[in-house]
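Step one of this worksheet: look at the structure below.
Only one protein chain is missing from this complex, and each of the others stays in its spot.
Up next, subunit A:
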Amino acid sequence: MLSADLPARKAGLKPGTPVAKARALFPDLTVMDADPDGDSEGLESLAVWFQQRVAPIVAVDSSSSSGQADGLVLETTGADHLHGGEAAMLDATVRRLAESGFTAKAAIADTWGAAHALARYGRGRVIVVPEGGIADALADLPIEALRLPSSITEELWTLGISRIGKLETMPRGPLTLRFGPELERRLDQAYGRMAEPIQAARPVNPVSAMHNFAEPIAAAETIARYIGKLVPVLCEGLEARGDGVRQLDLLLHRLDSAVQAIRVATARPVLDAKHLTRLLYKKIETIDPGFGIERIELVAALAEPMEARQRVSALIAEEEADISGLIDTLANRVGSDALYRFAAVESDLPERSVRRVPALAPDDGNSWPVQWPRPTRLLGRPEPVRAMAELPDQPPVYFIWRGVRHCVKCADGPERVFGEWWKGDAELTIARDYFRVEDTAGERFWLFREGDGEHGETGSQGWFLHGIFG
């Protein structure tokens, strides 16, 4: 018999009694099969419940002597005042659990060890140990409460040591010699002489999913399969919070303790497991598994609330397809800097009249003037050409670009552009005269002369080719 409920305990049944004996005593006893997996699952979901409502650091407590998860441990420092004090908090918690059909015992103490012992072996459903009162509270408890292996407890019993208080007063040297360091460690932990941090099983922030491998893995297909398994888990976690992923980290813990990380980012909060999986798949080839991967962990490093968007009414405008998924895919391939839209800048200088904005940035409504034709291709850096113009106001008669001579048949211009004096003193006087020219073959170019053709301070008066028209 693993455990018994309150009426059974009152009738004298204890955990550890053989079922046959119990049945002999009470023929109408209800016996149920133990379900350790179900128990620990239930405890984990309860831990999440506590994490969301009571305290941030919650772990499933499986440190008792049987090695089974049979409780929860909470770090309530700094959380109790939100619930009206320690006693009120414990009381409310136990009552809330009773409403859900759970019989729970709760204890609060300075150390995990003491709280663990009191919650299981203390008297009363709610026990609050005041600060510094551990020694008194523990003195009368049985040694089983110390989270020791059963072999040690049995030996202690045969020696006639049954209470923690008695054990505590005994000299440490012979005890350690006989029972090993474990006994001393547990005692120290219970009395607060040794720190025992609580490893929060599931940190509330960020949401993550993890898998440990029995055997280290290295194949891309295996990694892909486990990504496919982890992403839906993560998405479920996020969905419970109403969040979507903006940034997803896949951490691969290798055998040699190195951690490989893959990061994918999305333009908008995403909760589509398929889409996220696809994004991660594309990055698998960048993984170096080394000697093997023993643990993979998926962390939503950045999550944002999913926002509901209003659909466009069919009367007003046609709905545009949502392409944020495609943007993510492309951005994770070529980099988000290489994916952009052009937006207009109010500047007469061609190279300054465009700027790059994120692909999904809202339209600012600016546009370029339409009356002046602009070249399809703009050279990154204007290329000097040898040109011959008859008069300062006139386009060149011919020009030589990249060793090819182009005879100008007709031209439009000049379009004078002045330097932006507010950007610096160097631009105070400069000017450019742009000409659109067509050569005898029909090719069109955008040429400019640096300077106004008369005054030396406006520029070098040299000719440059800046763009090619279609």
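In this text, contacts are C-beta pairs under 8 Å (C-beta built on N, C-alpha and C of every residue); 3 or more make two chains touch, one makes a residue touch a chain; residues count from 1.
Just so we're on the same page, contacts and distances are computed from a predicted model.
**Student:** For the chain omitted from this view, which of "Cytochrome P460", "Chromate transport protein", "Damage-inducible protein" or "Amino acid ABC transporter permease" is its UniProt protein name?
**Tutor:** "Damage-inducible protein"
**Student:** Kindly state which of the options A:34, A:219 or A:334 is in contact with the chain not pictured.
**Tutor:** With A:34, A:219 or A:334 as choices, the missing chain is touched by A:334.
**Student:** From the list A:29, A:284, A:379 or A:417, pick the residue that touches the absent chain.
**Tutor:** The one listed residue touching the chain not shown is A:379.
**Student:** Give the residue, chosen from A:49, A:179, A:281 or A:368, that touches the chain omitted from the document.
**Tutor:** Of all options in A:49, A:179, A:281 or A:368, contact with the hidden chain holds for A:368.
**Student:** One chain isn't shown here. Among A:98, A:323 or A:388, which residue touches it?
**Tutor:** A:323
**Student:** Using the touch rule from the top, list residues of subunit A that touch the missing partner.
**Tutor:** 318, 320-323, 325-327, 329-330, 333-334, 338-344, 350, 353-354, 356, 359, 363, 367-368, 370, 373-380, 409-412, 436-438, 440-444, 467-470
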